[in-house]
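For reference, the structure is listed below as structure tokens.
Note that this is a trimmed complex: some chains were dropped, and none of the rest were shifted.
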């Protein structure tokens, strides 16, 4: 039994975009609609790297770049040639209940609100802040309650680095921690990114719908969302600015809004030309009318990649990662 | 029981004086009757609690999901301009097929502009913004129609197109004008248009068969998504589960309970089975991926594989309940059969099994219900995600072609951003429950037939 | 001949064998069943089993083996052309697709057998597209030759397969018929075969276990190579992080699993058991006949609904009672997600597991025992508690174990109801999480799949597996001892 | 052989049980047809009659054990000590504590021999402590003529006994609760002559204080132990009177033919 459809697996963040493309692909080409599975970037890449052949997938979606170790284990299984395709960026936004207070954050606010311990008078003390006003007098006097991505989510890493660590450095806490621990930079970074465990910061292992449901149950909570999710739920959420910039596809594309991450998919070169429709699908995905700023992906909330043309070329030529 | 639990704890009453009237209940009996009533009340309360939860859950499901069964449609006249669709005018299907859905979008825009003019509503909306009223599936709908009847090119056809999820939500009352005002996707002007068209009978809400029979749609068009194909996936999986797990489970139980000698091997099997019941379902997914897909090279995302994985997961449930009910058949029945010269196998199949049937069926109901609602293992064998295949071509295809399953579809919808999917998720749950009820009905009727006290 | 046709023919032979053997046995006994060792049907069945069993088994093996053999015989044609990066399996897939496309074209009459063989490689892709078979790229001459060879070989193989399998079936049937003499122990033979089936069904459990262990073990070993076992087993902190330096102690997860399962069972067992008692002993037949299936619906509601129920309804309700400023004024609860929330909701889901099965078992207790107790002046509840329940105990224990097992394996309710953060706490109103929930989240998460943060899922699965196995061994041992004392 | 010992104690006591126009239906089967009977206190009453004539059914009416059979409908009036036992105020539990029963088929609980006997006393609170309970159990087992056989295996399961032992265990279990009326459905059917004699002795002993109703197929046994005998036939109570009279001088021809047709 030979397979005649393209098989894709991986990130649930990329899934909506991939499914929009797959649907359009199925409508416009004679090839069958590709099957796009979710299951997470890691699981998708793991299956991608299992080897080549009909019973392995052709494309892995990932909400992060493939790691060194993964490339190695791919190679160990005979998956040597991988084409990396960056499809755009996922903006990460902070939003709260539409009927609640309005927030304008800086990374420093978040660091001071959520850090497990903050330096004070030359020692680390448990985070004493209970209200946003304690953190920054310009913020509303509202109990701190944050729904942040759980440790399974790649978004968590972005949140830690671009918000908590940035905030830590911004406030000068980083220097103080270095002083206290005698210059151990790794430990200091770790301390900056450690979140409190007293129930103020709630990890969410589920999806953005869960975060939304939690805000509905706890209207004073602030949640972390993907831009596209927020844009589909503007009737129940209001977004906070970060360092004075309101998140939108434009501000993220221009780099003004600081918190975002690139989204990718990876193609097994060995399958090109063998799995019917694979080449066509990959090219269709990065075509301007799909992934460009006016395409349906952007309409759904993907931040279009300013370097899309280069990507298109790479896909057309089948440029693999090593060659780049 | 240890010794004298009652009398040890409570003072002992002297035996009732003889000749007491039966019409007067003595104190001890009264106390015991109170205990009896309490006991019975606990039973009623327990049943009541269970029922109350069921009602609460069903209420939540129905109130959230019933709206998924209606859908809004817009009646639109679209000019199928020849210069756009068939430049050469030779009606060559290959060339017509070259025009992608993007080529149809302007036609629909034109149709909308016409309609706005015809209905005479003032609006400042750009033609492009007008398309937000319609589902993004509109172009594909139109294209399919043209490809099927190329002779339509050049005419103006009246088509019925799906309204977008937000328009649909507005018509269903799920989204109010106030909340839409804050929504970036739709403006008040759109709503004015919708109101006008509704009054003109051009926008209509009606029962949504496509939801029950259709396939999944991508994240950008919840209005098109249906659960039909996933239901078929579930059906094929359940067939596999039923065909395999019931006979295997019953066979294994019969062996263990009636034939197995007491030895190491049976002990190991026994421990294994109860242990398998405690294995998290996702681990069965890992197993399925490794064994069925990587080792046995069965196709990915196939209901057959899903069914096999769920079979392994359901087996312990069926085995444990079957063994329990085999155990409860009194030995005198077996003796009676053996005594007239039946073999052990005959005694079991003719007498013990029918008597154990209610328990077996209960185990099957529970096991199948569990299997029908399970998502986690499907995640690993590729049955969760966007698997919008159409209906399989045949029975064999049904087992092998990529498909999803109802719970996976529901899980997937529940995660999606557009709130319209949330409504579909609940609607899907209703369909799942109806499916489950239909499946159970047979088992329940059978069970009633087999039940008897002896 | 397609495999399904062969199978059908084999079955037909088996049916014929059945009829013949049966008739032969009857004739030999001069229609006097007494003279036969077994019922005539058993002679029939023996022949049918001899005919169908080995033949179908061979067919199955053949179906697996033939493509492998054909592949290795065809590959040499391509080998010359294949570069060093070529992937044989993929190239062969293309060959296979081409071959089956040609087959289909011949079958539908689009091409004659001649044309199929003679078609030049350049035209093949278009011809196949017309046939509805999509090929990944243009066909090279080598691929075409390989496809033709494939077709030839598999044609021969298919023919051989049909002959051998059907021959085997005929031989089996003949053997079965020839043995159909009155003193042949046909019933024993049939029952032996049935027993074989029963044993293999039971052995499937062991196979499954082996499969699970094999599926988990390599990655588990890999995990322990990357992460110290002592810290995994005895660590009291669970905090994975992407940048490395994660702490992956299993203890908080085990504690959460235990805590949540216990609460769930504390809800499900009493409610389920009392409901079962009520249904089996008190309720009117009609009440029972609808109430029981209704309760069973609780087991069929997808767990995501329970999760949402926990998150949106039960959690907030509990906070109102036990949270800060709640009307009990206790301040024990900080948020809606808690062990209690998940435990309660999971308990509801498990009610039918306890109630339905127990109800069947209780119902199966012979009435004479109840009569014996009632006749001594016991109330119904005394009868139930002291006579019926002990008699039904083994089955009820099975039902409870089943419920406990499901509690351990549940994810969605935990994620939504109890939270995602692992914690070692005694307070049931704190958020915690379970091993299973973490297996799922680490497996579907974003960590590098070769990093300890992802591999830990396998180690967690393995550990849970071993722990529950140990618990089951202990349970079996206890049950045995208890039983021995009793008899 | 002295099959027909004459009654030496025909002093009939006051009425304990009165039944008037009792009818029992099992679905469409009319098992008991308008039976009227008065059962005296401190007396042994024997029910005799061919198999299937309704003896067990009528016996089960007397402590409302028919309530547990689905489809069994009892009409008419049965009074014990002047109280109508089918009155809604009557608690069947209390009734059954007062009216003990030994069933036709021995039905020991799947518990130990000890627990089988101790069960009744425990639920009725007849023992203050373990020692007392032990005494009660021993006494009951002795009265059931089974003590010697089981005294070394009191904690072995009651279901592992021989048929006759199970029957005696059930007798012991019934007498352990000291009922005022004891209904015994063929209590000696599986017993050897010696054990039968012991049980008959027990019955005689019980008669000093209580009423005993016994169903038996052995005319000799009826004659030996009972003071009054009721002959049932096809659901009808054909004849009822002093045992001596019934056996020597029956009024009804059916009684006569049943008795004379006897062989054992």
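Read from first to last, the chains carry the letters A, B, C and D; within each, the first residue is number 1.
The rule we apply is simple: a residue touches a chain if its C-beta (ideal position, glycine included) is under 8 Å from a C-beta of that chain, and two chains touch if they have at least 3 such contacts.
Predicted, not measured: the structure shown is a model, and the values here were computed from it.
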Copies present in the complete complex, per labelled chain: A x1, B x1, C x1, D x2
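Throughout what follows, only the chains that are shown with their structure count from here on.
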Set of chains adjacent to chain A and to chain B: C
Euclidean distance of C-alpha centroids - chain B vs chain C, Å: 19
Gap in Å, rounded to a whole number, between the CA centres of chain D and chain A: 83
Chain B-chain D separation of Cα centroids, rounded to whole Å: 59
Per-residue multi-chain contacts in chain A, two or more chains: 3, 12, 30, 39, 43, 54
Numbers and ranges of chain C residues touching at least 2 other chains: 308, 367, 379, 382, 386, 390, 443-444
In contact (per the touch rule at the top): chain pairs: A-B, A-C, B-C, B-D, C-D
Complex contacts: residues of chain A adjacent to chain B: 1, 3, 5, 7, 9, 12, 15-16, 18-20, 22-24, 26-28, 30, 32-33, 35-39, 43, 47, 50, 54-55, 57, 98, 207-209, 226, 228-229, 231-236, 289, 296, 299-301
Touching residues on chain B, where the partner in the complex is chain A: 97, 100-102, 136, 140, 143, 175, 179-180, 182-185, 217-221, 289, 293-294, 297-301, 379-380, 382-389, 400, 402, 412, 414-419, 422
Footprint of chain D on chain B - complex, ascending: 1, 3-8, 10, 12-13, 15, 18-19, 21-23, 25-26, 28-29, 32-33, 36
